[in-house]
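This is the structure, below, for whatever I ask next.
Every protein chain of the complex appears in place save one, which is left out.
Think of it as A and B in the order they're written, each chain with its own count starting at 1.
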Amino acid sequence: MDIIVCVKHVPETAEAEIKIDATGKAIEKTGLVFDINEWDDYALEEAVRIKEKFGGTVTAITVGPEDADSTLRKCLARGADKAIRLTDTRFEDSDGYAIAKILQSTIKSLPFDLILTGALAGDDGYTMVGPILAELLGISHATMVKKIELDDGVAKVNRELEGGLEEMVEVKMPMVLTVQTGINEPRYVSIMGIRKAMQKEIKVLGLADIGLSENDVGEAGSWIKIEKMFVPSVEKQAEFLKGTPEEVSAKIAEILRARGLI
Amino acid sequence: MKEIFVLAEHRQGQIRDIAFEMLTKGKELAEKTNMDLTAVLLGKDVKKHAKTLSEYAKKVLLIEDAKLENFNSEAYQKVLSNLIKEHKPLLTMIGHTSFGVDLAPSLAVDLNLPLATDCIDLEFENEALIVTRQMYGGKVNVRAKVRKSKSYIVTVRQATFAAQKPTMNGEIIETPSPLSEEITEKRFIEYVLPPPGGVDITAADVLIGIGRGIKDENNMPMVEELAKAFGGVLACSRPIVDKGWLPSDRQVGTSGKTVKPKVYIALGISGAFQHVLGMKNSDLIIAVNKDPNAPIFSFADYGIVDDLFKVVPALKGKIYELKGQKA
Partner (left out) sequence: MHFELNEEQKEIKRAIKEFCEKEFTPELALELDEKEEFPMELYKKAAKLGFTSMRIPQEYDGQGYGLLEDCIVVEEMCRVDPGLGAAVSLGNLMIPDVLLKHGNEEQKKKYIPPLARGDTISAAAFSEPEHGSDITRMDTTAVKSGNEWVINGSKEFITNAPVADIFIVLCQTDPNATPSHRGQSIFLVEKGTPGLEATKLKRKMGIKPCITGSLALSDVKAPETSLVGELNKGFYYALELFDETRIAVAAQAVGMSQGAFERAFQYAKTRKQFGAPIIKFQGISFKLADMAIKIEAARMLTYKAAWLFDQGRLDPMATSMAKAFAGRVAMEVTDEAIQIYGGYGYLADYHVERFHRCAKITEIYEGTTEMQKLTIINRLMKTM
């Protein structure tokens, strides 16, 4: 089983304070820690587990700057066999559609049975790269996958629906599956893994190598062009309770008692 | 006359809320731009829904086919692709739901039309589509121009537009299904409900909602004790279920339950919309978070900017003190 995992190198913003940069179209990146996109982390783990069960190879691919090597090395250290970084200044400002085209033009010449990627990326949240990639490659897909069972050319997958419900669908290989968080428990990078990863090469390809033109990528090749980025205005704001933990607790207790909740 | 399509999503015999939310927004857009609003309903034995939808749209396009009984992105893509080619709507609105994200991207590629996903607002400037969407987990908004086209596709975030009461009496137009053969590449098998746990969070008066800020499984007893002090129940946001610290039936939000307790105490929950949608209608919301800019504070009635590990023990003590009991 040859598996390709598409990963993205993204800033961790869940617990960081975010500022808009001088262009007004992006966030200030200095000081932010970059790592593998959380959803892709689960996709990579799933790929490695499938490889460990059925044999084969795992190739990690990313579109991003040279810094994205740290995400690729993490993939290699966790069990990927090969890594490809697609880097070109003309790839900048690509939306999910342009990214999918860049990936497709690379992947089409590689052998694969299965492509895994995260259901979305924590930075732009497009939730589109996986199914677009599948459509461009002319293969099937399933998104928001929470469970994968592979059996002789088909996969039975559970897709997450709303309200705690899931649906089981059967998809024929080759296919693209986009993975939802919680599908597995991603492993830590081990020292043994790092040693192996350092012996593996990261292949770097640019626009010319993948046979696309300037108009296919970047802003020109995208569906979405960001005009302005801003911090959402707050319609309503909580009343902040101030003081020591004991003082604010006393206030909460009083509010609850006043409402007859205690 | 140009049209706006709204795909009416339904599951297990019910039209989903997102359909009415999009019809409301669609109506507003249609009126502003002088277009017709059309609901698109695909399925099997769904005529009764066509009637309901006709009260929200100028037209209802209905296609009945046994192959459309359950959602299947490949079947839906074929049918919708035909309809869009034929009617050339300026805009097709699809819910940013689990169904929508499985369908819209490949449909857009198939038709070579631009797609904007997870939109929280839409407007037209001379037939050019401008969308508002969020990035970085809802911490920033983006206003974006969609590549100029004669026809656009968008997916719309759930619970963003409030559905309004029906005002129309639209025409129902049934057309034959274009699907000639079975879809074999992708097949719906069954709905799967996760095994039920012992607790129904939707029935609780007091919910203690915990999120990423809990940091470690070892901290679970501390919040469980707080829930006990309140006589309430622990609920959580997605990361807690992903880590296996609570069963999935405790999850609040789009992929979990929608709750409306008398009080919801959010501990270490940043307030991503996926969670907020499941709890924002609680009677009283109190949030504790270290980050003063956490979005949860826009939904809470009371906010405490502090370390939850300091507030929780203090709060537990106060509750027992008020109840006149020992902890």
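By our rule, a residue touches a chain if its C-beta (ideal position, glycine included) is under 8 Å from a C-beta of that chain, and two chains touch if they have at least 3 such contacts.
Fair warning: this is a prediction, and the values are worked out from it, not measured in the lab.
S.K.: Out of B:Thr24, B:Ser54, B:Asn72 or B:Asn219, which residue would touch the omitted chain in the full complex?
M.R.: From the options B:Thr24, B:Ser54, B:Asn72 or B:Asn219, the contact with the absent chain belongs to B:Asn219.
S.K.: Taking the entire complex into account, which one of B:Lys2, B:His87, B:Lys228 or B:Lys310 touches the absent chain?
M.R.: With B:Lys2, B:His87, B:Lys228 or B:Lys310 as choices, the missing chain is touched by B:Lys310.
S.K.: Per the definition of touch given earlier, which of A:Ala80, A:Ala98, A:Ala197 or A:Met229 contacts the omitted chain?
M.R.: Of these options, the touching residue for the absent chain is A:Ala197.
S.K.: Over the whole complex, note the residues of chain B touching the chain we left out.
M.R.: Looking at chain B, the ones touching the missing chain are residues 215-216, 218-219, 309-310.
S.K.: If you put the missing chain back, which residues of chain A would it touch?
M.R.: Against the missing chain, chain A presents residues 70, 73-74, 77, 188-195, 197-198.
Assume only the chains that are shown with their structure count from here on.
S.K.: So in the complex, the part of chain B that touches chain A is made up of which residues?
M.R.: My answer: residues 11, 16, 70-74, 96-99, 101-102, 104-106, 108-110, 114-118, 130-131, 133-147, 155, 158, 184-194, 205-206, 212, 230, 238-239, 241-244, 248-249, 251, 254-258, 262-263, 270, 284-287, 291, 293, 295, 297-306, 310-311, 313-315, 317-319, 321-323.
S.K.: Residue numbers of chain A touching chain B in their complex, please.
M.R.: Chain A residues touching chain B: 11, 13-15, 17-18, 20, 27, 96-97, 119, 122-132, 134-136, 140-144, 156, 158-172, 181-182, 185, 222-232, 234-241, 244-246, 248-253, 255-257, 259, 261-262.
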